[in-house]
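As structure tokens, the structure follows; a few thoughts come after it.
One protein chain omitted, others in place.
Labels run A, B and C following the written order; every chain starts at residue 1.
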Amino acid sequence: MVKVLFFARLRQQLGREETILADFSGSLGDLRETLCEQHPDWRPHLQREDIRMALNHALANTGDRVRAGDEVAFFPPVTGG
Amino acid sequence: MVKVLFFARLRQQLGREETILADFSGSLGDLRETLCEQHPDWRPHLQREDIRMALNHALANTGDRVRAGDEVAFFPPVTGG
Amino acid sequence: MEAVDRIAVCETPLDVAGEYAALQGSSGDGACALFVGNVRDFNAGRDVCGLALEHYPGMTEKSLQGIISDARSRWPLGRVTIVHRVGPMQINDEIVFVGVTSPHRQAAFAACQYIMDRLKTEATFWKHETISDQSGNTLQRWIEARASDAAEMEKWSAG
Partner (left out) sequence: MEAVDRIAVCETPLDVAGEYAALQGSSGDGACALFVGNVRDFNAGRDVCGLALEHYPGMTEKSLQGIISDARSRWPLGRVTIVHRVGPMQINDEIVFVGVTSPHRQAAFAACQYIMDRLKTEATFWKHETISDQSGNTLQRWIEARASDAAEMEKWSAG
């Protein structure tokens, strides 16, 4: 099971703050493609060039391996401070 | 009349915090030389290379003109903050 | 010099005086540099009525801890405090407090600025504003990241 979180503008665009992939194996890029196939209306939002990805609370890239129990997140550029 | 002030280590070395030159006319360098002639034991302290001079609350040089009513000061490098 | 970190993400108003007192208290360091950011009343040409921040619990704290560790590897630091507010807030409310003590003034300044620059570009906070337009309507708007913040980070890589 992989937990996927969405934040800020992206959370509002997708209309939800998390989704669960019960049985996933592959790279972070594969995971994003899986989500886009399940929810075609998410694709323009998830594939925006400025969307960041995190794996277990650290910034990550499409090539990073996702394992069962991992926490993945997608979010726009940060704007704190 | 020109009022001359001394600060910090220099004040302690000269044993006084101010002196008055009743009738002086000349440059700041002349003024220092006048003090050294009146007080030969001040010379090594007043002529130290690191001693700063101020004229009317602004840093000044030996060539600056001193006029009646001016306030002159001699002091070591500052160490505030 | 006593190395103590304090990282807090809170929904309540920042207590700048209290944070400063705790930071400086027994640090023994000669220099203390602080930064406080607060809600401006004007942004990109419209009036801001209020602002709210969300964050990514867990990742936020981890990224702030990483930033402090990197700062400590660059400069001799005593205490370091980062407190960031989240949730709804008002104009002039304090959003972020960063405080650093060091035996050296330049190190305190540099570390405080470094921490703010990295926080701005890496820590997982997102702001949205409530703005009122000229007809008096209010709307929510997510703040866009600024290219200037990313540019500021570049200077730390060059050195």
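Observations, loosely collected:
The rule is simple: a contact is a pair of C-beta atoms (placed from the backbone, for glycine too) under 8 Å apart; a residue touches a chain by one contact, two chains touch by 3 or more.
In this text, all values refer to a predicted model and were calculated from it rather than measured experimentally.
The chain not shown here is in contact, across the full complex, with B, C. Note that of C:73, C:92 or C:157, the residue touching the chain absent from this view is C:92.
Considering the complete assembly, chain B touches the hidden chain via residues 5, 7-9, 12, 50, 54, 57-59, 73, 75-81.
The omitted chain makes contact with chain C at the following residues, 16-17, 20-21, 24, 26, 28-41, 92, 94, 103, 105-106, 108-109, 112-113, 116, 120, 152.
In the analysis below, only the chains that are shown with their structure count from here on.
Remark: chain A and chain C have CA centroids separated by 26 Å (rounded to whole angstrom). Averaging C-alpha coordinates per chain places the centre of chain A 73 Å away from that of chain B. Shared contact sites, meaning residues of chain A that touch two or more other chains, are absent. Within chain C, no positions touching two or more other chains are listed.
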